[in-house]
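Shown here: the complex without one of its protein chains, the others still in place.
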Amino acid sequence: MRLALESPYTFVWHDNSGQAMPVNDLQVQSKVDSNGFTLDIPANSKLNYPLIIINSAAASNKLQTIVNVGANTEITLVEYMQSDDSGAQNEMHSIINCAAGAKVKHCILQYAGSDNGITQQATTVFKQQENSEVATNIFAFGGSTSKVDLHVALQGASAHCQAAHLACPIGKEKQEVSFNIEHLHPECTSNSIARSVVKDNAASNFIGKITVHPNACKTFADLQIKNLLCSAKAQANNKPELEIYNDDVKCSHGSSTGQLDQNALFYMRSRGIDLDTATEMLITGFIQPVLNTCEIPEMHEFVNSALAER
Amino acid sequence: MTPLLEVKDLVVTVEDKLIINGLNLTIKPGESHAIMGPNGSGKTTLSNVLARHPDYTVKSGSIRFNGQDILESEPEECAQQGLFLSFQYPVAIPGVSNVTFLKAAVNGVRKAQSKQPYDAVEFLQVVKKKMAELQIDEDFLYRSINEGFSGGEKKRNEILQMLLLEPKLAILDETDSGLDVDALRSVADGVNSFRNSERGILLITHYQRLLDYVTPDIVHVMMDGKLIFTGGKELPHQIEEKGYSWVKEQAE
Partner (left out) sequence: MSKQPEIDDFVGNSYSAGFSTDIESDSAPPGLNEDTIRLISAKKQEPEFMVEWRLKAYEHWLTIKEPNWAKVQHPPISYQDISYYSAPKQKPKLNSLDEVDPEILRTYEKLGIPLHEQKMLAGVAVDAVFDSVSVATTFKENLAAAGVIFCPISEAVQKYPDLVQQYLGSVVPYTDNYFACLNSAVFTDGSFVFVPKGVRCPMELSTYFRINAMNTGQFERTLIIAEDDSYVSYLEGCSAPMRDENQLHAAVVELVALNNAQIKYSTVQNWYPGDKEGKGGIYNFVTKRGQCRGKNSKISWTQIETGSAITWKYPSCVLMGDNSQGEFYSVALTNNLQQADTGTKMIHIGANTTSTIIAKGIAAGHSSNTFRGLVDTGPRARNSRNFTQCDSLILGDKAAAHTFPNIKAKNQSANIEHEATTSKISEDQLFYCRQRGISEEDAISLIVNGFCKQVFQELPMEFAVEAQKLLEVNLEGAIG
């Protein structure tokens, strides 16, 4: 599926090799080697275009990306995993270093048609220094097995991270998601949400761990997981975990699993809306809060198209 | 006569930010003072500092309550000596019933003043009488402190506590905010019933609404961390008409 987002800073990785787009621009310095890309964005800059990394696999593929965001720099980074071939294993590992005051809007899109034996795995590590802000959205439509591993290390005071994951597995698809948020310094905040709509024989497995280290006082951390089970064989397994070694904190998590509100469905049908439409409307309403956290408008378009296919 | 409250050249910082910048205030027994001022003038900080909130640092100056220096005092010591603060935003404490809390507070103060603590039966009699005066329903006793209370209920709870604890000086911080006319009336009646020739009241507000019902003897205006102007009971109406900028001009 096409990504309706264009930028001169587009880096394509295909069949384990890639090319940096030559841009005569002091803003983004890029290097390519046999493992992947390294991108350096200097301090105190604001990119006019998003950085787009496309990992496009027709066979098994592995990409490593390192992005170094300079102090007080603002960037938008989109990582798109697209797989066409059945049975392919597509892996993407990213390390994004955010210097002090950096602001990063980040998005991972996993797309592989559906239920075709493809496994897509994305491992993303954010290392945030003081006063940096990261907003990351992961939209997982990645084939038979989608694995997402998000690590956030809040390594400086007053850093903030917002993470959101959305998946709608169908058929026999499996979602395996792990969020690992570490508060290492005082006054950091993290807000994580994960929602999934599970149909047919699909399964959603989510582990969300928040660790607050001993000197991370005045921490605020929250994690909310919601699953909608839409069929008899759908499954959702959640493990929200809190490991807290400091008392001056406010940490919370919630996990809620259930089916569509039958009263709401009936209400809509009593107003003449047919069951399928009513169901779609309720599902859309369920997904909307996650979508709203993403401030990259083109992503909404992409997600809505991917959802329409399901 | 020893003043109830004597504040001299008070300077207070919060996280290194200067909030109170050389404030002077004296309240004698029997007097009702009001402090008005725009938002951000430091009024609530002042009320918290007087009640000895641990988060506020007194950089210099002095505070004497009933002739005693209270800068080194703990909040409960001041409370037990007769200083009461009605909070602008009273906090909720889930699982702790109002009756439990009130009895602990009242008996704590009585003990400090060498009075016999109330037993369960006596206390219930005392508290129900005061509740009736403030038109508070009896079921309030068994609800958790301020949990699920409307703004008006919270403020009435504050005044109920004041009537039960019988302090020498009551500091009322924005007591009228969030109250409808009926609630305002019953709160004002409660405050007025409390006034006598030995007690003092400090009303902190930025609207003059409450002052129509509880008429102060002396009115101060606070701006930028100090009291810049002092007047009589007609001052609130003048401020209502002409605004705080007019006051600032008068002060210069």
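Some observations on this one:
Letters A and B mark the chains as written, and numbering starts fresh at 1 in each.
Basically, a residue touches a chain if its C-beta (ideal position, glycine included) is under 8 Å from a C-beta of that chain, and two chains touch if they have at least 3 such contacts.
Here the structure is a predicted model, which is why all the values come from computation and not from measurement.
When the full complex is taken into account, the listed residue touching the unshown chain is B:75, out of B:22, B:38 or B:75.
Considering A:44, A:86, A:259 or A:292, the position touching the chain not shown turns out to be A:259 (whole complex).
Of the listed positions B:11, B:58 or B:96, the one in contact with the omitted chain in the full complex is B:96. From the options A:19, A:237 or A:292, the residue with contact to the unseen chain in the full assembly is A:237.
Among the residues B:85, B:136 or B:172, only B:85 touches the chain that is left out of the figure.
The chain not shown here touches chain A at positions 214, 217, 227, 229-259.
For chain B, the residues touching the absent chain in the complete assembly are 51, 53-55, 74-76, 78-80, 84-85, 87, 90-91, 93-97, 99-101, 103-105, 108-109, 112, 120, 124, 144, 161, 165.
FYI, only the chains that are shown with their structure count from here on.
The centroid of the Cα atoms in chain A and the matching centroid in chain B are 50 Å apart.
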